[in-house]
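Worksheet: one structure, shown below.
Shown here: the complex without one of its protein chains, the others still in place.
All chains are identified by letter, namely A and B, in their written order; residue positions are counted from 1 within each chain.
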Amino acid sequence: MNHFQCKKILHRCRLLIFLSVLTLLLSGCWDRQEINDLAIVLGAGIDITDEGLIDLSVEIVTAQEGQEEEQGGAQTYVESATGQTVVDATSTLQQKLSRQLFWGQMEAIIMSENMAREGVHGSLDFFARQPQTRLRNYIYVTEENPKEVFAATPHLEVSTTKTLAELSEFQAGLNVTTLDFLRALESEGEHGVLPMVETLPQDAGKEEEQTDLMGNRAALFKRDKMIESIDMDITRGVMWLRDEIEGATVTLSPERSEGLISMYMIRSDVNFKPQIQGGTWKILVEAKSEDDIFQNASNLDLKEVDNVKMLEGELATQIEDRMRETLEVVQQDLQLDVFGFGETFRRKYPEKWDEVRDQWDEKFAEVEVDFDIETIIHRPGLSSEPTGLPEGEVEE
Amino acid sequence: MIRRFTQKMKKSNQNFKEETVKALNEKEEQPKELSIDLKQNEEVIHAIYDNSFDIVIRPFSASDGTKGLMIYIDGLCNTEEINENVLTPLMKDAELTTNNIDTIIEQHLTISEATKVHTFNELIEEVSSGHPIILFDGNATGCSLSVEQFEMRSVDEPEAEQVVRGPRDGFIEPLIVNTALLRLRIKSPRLKIKTMKIGIQSRTNVAIAYIEEVADSTLIEEAENRLKRIEVDAVLESGNIEEMIEDHPYSPFPQILNTERTDVASSYLLEGHVVILVDGSPMALVAPTTFYSLMQSAEDYYQRFLISTTIRWLRYLFLVIALTLPSLYVAALTYHHEMVPTALMISIATGREQIPFPAMVEAFLMEVIFEVLREAGLRLPKQIGPAVSIVGGLIIGEAAVTAGIVSAPMVIVVAVTGVSSFAIPRYNAGISIRMLRFPLLFLAGMLGLLGIMVGLIGIIVHLSSIRSFGVPYLAPMAPANFSDMKDVMMRVPKWAQNTRPRLTGESNKNRQSPQQKPSPERGGES
């Protein structure tokens, strides 16, 4: 038989097989999901009902076709359902929706305080395991019902979730992603902390039907259970110590003058230096803060090097006070290591750590904390002398 | 059974081949010598050219009284010159003897080129090339006169490969002009141009040009052999030749570069490639070629090298966009919803709310419409072309979006893809890329990004497996040759292009003296 011809026919057969495989594929499209068959979830809230069921609420984007000549805008609404687990609740939720829930664009998770006090591990697992959601979701705790938070219609953003995400990205409050929180849960020498969010009461100058959000408090966790909430000042202190503070302002009234001076923090850096001397465990907190002066309501002349030096000193004291105050509450009263002191000890003294591993919470309360704070004031802004004061009243 | 079938197929194939060749050659099967008797010759010629009104067979008497016959094709020769420099001396010169053609050519015919013909085959060929033949009674040798003159367009700017900076002359149809244009650029006698005739009916002149000692001798041999194998009845365009000599006929990619530009052809000659010119076609073929040379434009070498390099990279980007953008869009919309940033996703979803088609069908529809518009605009007379683009592009696009049949982002995607494909400088490469979009689109619709990836891998495997005249198509990237990448990853300045590409110019590596980088210290003042 002619080899060439035979090959040709074989070739044709192969083409036939290939084509039939292609046709088989064409009948596929197993995972195809048109974008307009999706209910895009922006944020999810988890609450626990009195019966112990999970109450899942989601904020969903509804794409609105705009009127002629007008750009269609996005609107959101909240839908919720209950179930034994989060997934259980999801399937009930799905039954209420004509479109498939899509979690891939989610940005925030809000947990109610009740839920947080019960333990969050089981519910968070869904968001870490499910292939659509990602670990960069911001997590919040709220004293209210998550639904109410989602129902807030902020002035500046389209949705609650967007507002929360933007707030977190500014780092005006704490900024904790699922990953950060899970990492803290997994770690031996650190406890988790989550920001708390609340709706703001009505105020003059706001539109009636719109409410805004604020998140400047925090919830402290022991393992996966919430223990206590702390107020704004302590939260700021925690943020200082966790080196998460950014764009903070500090106002102080200098000793040698009258009035206040406000500074804007450009950069800050906080490091822990652990030390074990005999039986005492010590932490040296090294903080460095670089600031600019934004407002000078005192009569201090900031051209003077001495004045700036003095301000730097006072700023350092102020920061130290803030941190001490925070430690008093968190370390002494609550005994929750949310700063990662344990982790730093573990890194430097792995053997010693082994001994206290299981009683770290008690040991934590005994750790002595020293401070070494360096502050630099770079520039006095655009005017050096206090504005609007006659020459004679300026303190040199 | 298969065996019998194949045998039968083969037999019939062979029979068919023999028969056609025979039929085609039939008239020339009797390569008769010219006879001494003019009358007899005249009869044969009449028989060959019966029913051909453009053939002029003009009898005349030479000045010594012998009968003469002149045969030519009206419109192919310069009749004035025939009158003045051929007929006048033949009929008026006193000492003319017709029994020796050589003396006639030497002493009487005042034209530059004249050759002797002995057979009818030669006669026919000369006549059809526009050379009049004169025959004399009592002489079995004719004389062919090179006084051809026919209508042709002037050498003008190549339409398909325009440049802002660079020479404006392009090849035109007659082979003789094209070879002259090549000679004008490369004056070295090492530029060799061989010709052969291809096509049993058309007898088309095909020329192979190369530079001796630069082009690999095996390459020249291979090119000649491939050309010699061709047995067709006619060659009307170099595209006919291209299809007969390429390595992988089923591949969607052009494996032989075609160009209208004389400077491009010359530059390839200088890199050791072979250029094939076909009479009657303004398109020169360059072999071998690689994928990356399809991405290069002549102007790259005339503009500043940094700019050319940037533009080359832009082209690679546009190549990827032209190939994958619609499929990526479909994949993102139907499989990978998280790929799109939230805000964009919401606005796309808003736009798609009323669209009746799934994304893949929508993309397919729009792509097909785009191809149709392109084709229609291309073929229509120049006056109507723009109207089609306006009606098609603006009106249909706008109306379709307003009516909610297609979504606006899809129109943008299709438009961007179309424009990107036009950024590929070679028209035929652009078409291949555009056509490959469709299978990718289907794969994207079936398996999302995985499908696109599988498709791309398939394309690249195919590209790596094909060769053009022995040169791997993806050279010099794969197999990698770092010194040759100087003309792919970037366009190095002229003073750094010291060596020829390895795969074609290996036999004569250095093309210029090294270290010619200009600098102020080397300036002329001293």
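Keep this in mind: contacts are C-beta pairs under 8 Å (C-beta built on N, C-alpha and C of every residue); 3 or more make two chains touch, one makes a residue touch a chain.
As a working rule, contacts and distances are computed from a predicted model.
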item: Listed names "LytTR family DNA-binding domain-containing protein", "Spore germination protein KB", "ABC-2 type transport system permease protein" or "Thiamine pyrophosphate-dependent enzyme", matching UniProt entry of the absent chain; value: "Spore germination protein KB"
item: Hidden partner chain, touching residue among B:I200, B:M244 or B:L449; value: B:L449
item: Full-complex contact with the absent chain, from B:R185, B:R203, B:H336 or B:K494; value: B:H336
item: Residue among A:L53, A:V87, A:L179 or A:I266 touching the omitted chain; value: A:L179
item: Selected residue (touches chain absent from view) among B:I111, B:M477 or B:A496; value: B:M477
item: Contact set of subunit B toward the excluded chain (per top definition); value: 335-336, 338-339, 341, 447-454, 457-458, 460-462, 464-465, 472, 474, 477-480
item: Missing-chain contacts mapped onto subunit A; value: 18, 21, 25, 28, 30-31, 104, 131, 134-136, 179, 182-183, 186-188, 346-348, 350
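In this section, only the chains that are shown with their structure count from here on.
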item: Interfacial residue positions of subunit B with respect to subunit A in the complex; value: 2-3, 6-7, 9-10, 333-335, 337-338, 342, 345-355, 358-359, 442, 445-448
item: Contacting residues of subunit A [partner subunit B, same complex]; value: 1-2, 5-6, 9, 25-26, 28-29, 31-36, 38, 40, 42, 61, 63-66, 72-74, 102, 104-105, 107, 132, 134
